[in-house]
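Here the structure is laid out as structure tokens; the discussion comes afterwards.
All protein chains but one are shown in place.
Here the chain labels run A and B in written order, and each chain numbers its own residues starting at 1.
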Amino acid sequence: MTLVLTEPLAQQSPRKLSVLNTLSGVWLAVVGIAALTPGLISGVDPEVLHPERVLLPPGEGGLLGTDQYGRGVYDLLIHGARTAVTIGVAATALAVLVGGLIGLLAGYSGGLIDAVVGRCLDLMLSLPGVLLALVITAAAGASVGVLIISVATVFVAGFARLMRSQVLATRDRLYVEAARSVGLSHLRILTRHVLPNAFAPVVVLATIAVGEAILVAASLSFLGLGPKLAVPDWGQLLASGQPYIQQSWWVSTFPGIALSLTVVAVSLLGDRLRDQIDG
Amino acid sequence: MPIRRRLGIIAFPAAAALAVLSGCSAQSSGSAAEATPAPGGSLTYAVSTAFGSFDPNVTASVVDARVLRQVYDSLVDLDAEGTVQPWLASAWEVSDDGLTYTFTLREDVTFQDGTAFDAEAVCYNFDRITDPATKSLYAVSLIGPYDSCSAKDPATAVVTLKNAYTPFLTNLSTPFLGMVSPTAAEASGLADFGSNPVGSGPFRFASYRPNSDVVLERNPGYNWAPESAEHQGEAYLEQLTFQIIADATVRLGSLRNGDVQAADDVPAQQVSTVKQDSSLSYLEQTQSGATYQLFFNTERPGLDDPAVRSALVKAMDLDSAVKATYFGAYQRAAAPLAPGTIGYDESVSSGLSYNAQAAADELTAAGWIPGADGVREKDGQRLELTYMGPSPNYDNRQELAEFLVQNLKDVGVGVDLELLPSAQAFAMMEANTFDIATTSFVAVDPDILSTLYSSGSIFNFSRTKAFDEDLNQAQTLPAGAEREALYAQIQAEAISGAYSVPVYQLVYRVATSTAVRDIGFDPAAYPKFHDTYLAQ
Partner (left out) sequence: MGYLIARRILAGIPTLLGVTLVVFLILRLVPGDPVAGLLSGGPATPELVAGLRAQFGLDQPLPVQYLSFLGDALQGDLGTSYATGQSVTSMISGQLLPTVQLAFAAALLSTVAGIGLGVLAAAVRNSFTDGLIRVFSVLGTAMPTFWIGLMLILVVSFQFRMLPATGSDGFQRLILPAVALAVPAIGVMTRLVRANVLEVLGENFVTALHAKGLSYRTILLRHVLRNAVLPAVTVAGLQIGGLLAGAVVVETVFARQGLGNLILQAITRNDYPVLQGVVIVIGALVVLVNIVVDLVYGAVDPRIRSSLAGR
């Protein structure tokens, strides 16, 4: 996955912008509620199978139809949201933390350490992240924890590189030199000057990474490398509906739409954040 | 060692072997206007699973056998009624003690490399199978107590067994005991013969791209088809290609697009659509052998009690599960043996019925009382079972398992469904840490029950030793009513003792374009293309 920062999607008229932002905000709120308290918007226990109602189309089988186990696709999407959100957010947080520390260390200490870390980052960036995640999950076995770690590795190098460049940029500014000459501790310089400056770009990159992380996790789930769950996550639901797609398109189609909308919404949110931060 | 693995990969999901009976002519639907067979044309037949080896003496794979059947002929043929008929052997005699088989061979047969088929070749085949260096996975088990073979004259081969073994003759009809050319087998060596097969069948090998396709071409001069064939002489098709397309949707899509002319393993959920499609014909053939069954491991805590096992059988709504999973494309199985197999008796499962309330009551009566979280307990032991299911999802068996797991949970049984690839499944079988396992086998002789219930078999998932004596006796009894009655009794006891419960009946399902005519099937549902032609 290549993370490319480009100009925000909507430099359109402010009104259109706000409509889009509102819509994505609403969608993210729904996903958030689904992840936190699915029972609030779907009163059905998605773990109960209904052999008498398998593969019913939308309408007859509830809002979005039923899957091959007779469960409502709507209920599955609601109850499966937690996995997508957890993995997306946790993997990104982990990547920010680890990548950030690496970047900080390298940028701040400079010299040999910086050179070695820089080489390693190049290396990680040259290996397709999805492939690395695939190898880790295949080797370590599928669980939510492993999935989070393997998805996080995809983004660690990106954050490390960003953080390093931020540190270098800040360090080069005179005021750090000045601060040091005044005798401030390293920790103080870090927390007072370096981190606040790095915060904005990291947050922007992180919103993009959350979307990407959800997609990478869904890909792994689709390939059968997802964790074993009572309620399938979106990727698994999509994959399990694939054999039925010709007759029962709804099982695979709706999880894909849910995934895409979430990623779009997150990325719009990121754009907006950047606009605000950039002033 | 890779060989061992391969057994795991193939025998587990699809299973291998062969039995008796069923129709040569499969049920067919779709428009099939009258046409006259005409030679020529090529047919591409899409199969779902990659091939392993085309050495019949080595492989155990049902998928390989679909190719083997076209390249190799067998000594005998099994007709639709389950009677052994002549093929490369025109006649045979069995001694009264069942130890000596004297085969009279056809003298007009040559292998595809020009080597003459004679008694020496027959004996070479048997000796090659039993040579440990061959590492035969399956063929060696089909000839059981084989001792020796001698060529009395070019047209007479005498086979001696160490002890009487009735399945021997029926098993000879399977593709796995197809006759290989001794010259070619020697020239290629063990490593290469599997990808350069030479037999005497209606089609000869042309090329093979692993994971992609195998191309066969008409064997010129072929004139020794068995009686069951519609015509004598060469096959009609000039070329026959087996194309591997793993994904079912894509496989059928390719058929509709005209990329291939036939596709097998039609998914259950597509059967009704295919039947209604006027541009397609649908063929199906019940596979002889053992039905898909669910076994309870009697060596595990809780399941050592027959009352518990019997309650679990009652707890599972098998009819609903089979219906929801297969949409009517598969029927509930009535017995461990499939219809059309010698010894099939549908009455063996009478009395089996779904009754969740009775199941719960019986579990309580057996001392298993629901605990705080609803899972039953007895003497501090929780009733939690490990259900070993297949991965990848072969034949919707994961869906089926999920429905049954829910039934079991409903009566207070904790179930951990482990969907395992064959390698891990074998590890779990060896560790004996599973409680419920499932399997099915394609076979021609009822002796397949030995694989399911004899204590020496790794597929004896119930780990029972109760049937060893009966199974051994049934192997030696001559074909006939007494033997069949014994097999019926074994099946009835396996069900009444709740060692296993029959779930569904395997059916081989093929969709073809309407131009494709006369694909035949043997009782194990291996397709036969000798009579196949393309209508103009």
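Just so it is clear, a residue touches a chain if its C-beta (ideal position, glycine included) is under 8 Å from a C-beta of that chain, and two chains touch if they have at least 3 such contacts.
All of these numbers come straight from a predicted model, not from anything done at the bench.
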In the whole complex, not just what's shown, which of B:Ala35, B:Ala116, B:Val215 or B:Ala246 touches the removed chain?
B:Ala246
Contact with the hidden chain (one of A:Gly32, A:Gly110, A:Pro128 or A:Gly145)
A:Pro128
Which residue of A:Ile136, A:Ala213 or A:Leu269 touches the chain not shown here:
A:Ile136
Only one of A:Val54, A:Val194 or A:Leu259 touches the unshown chain, namely A:Leu259
Using the document's contact rule, name the residues of chain A that touch the chain not shown here.
1-2, 4, 6-7, 9-10, 12, 119-120, 122-124, 126-132, 134-136, 138-141, 211, 215, 218-219, 222-225, 235, 238-239, 242, 245-246, 249, 252-253, 255-256, 259-261, 263-264, 267-268
For chain B, enumerate the residues touching the unshown chain of the complex.
1-2, 4-5, 7-9, 210-212, 245-247, 249-251, 253-254, 256-257, 259, 391-392, 421-427, 430, 458
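Operating definition for what follows: only the chains that are shown with their structure count from here on.
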Counting in whole Å, what is the centre-to-centre distance of chain A and chain B, each centre being its mean C-alpha position?
47
Touching residues of chain B toward chain A in the complex: what are they?
248-249, 252-253, 267, 269-270, 273, 317, 320-321, 323-325, 391-393, 396, 399, 402-403, 406, 419
Help me check something: in the complex, which residues belonging to chain A touch chain B?
48-49, 51-52, 54-55, 68-70, 224, 228, 242-248
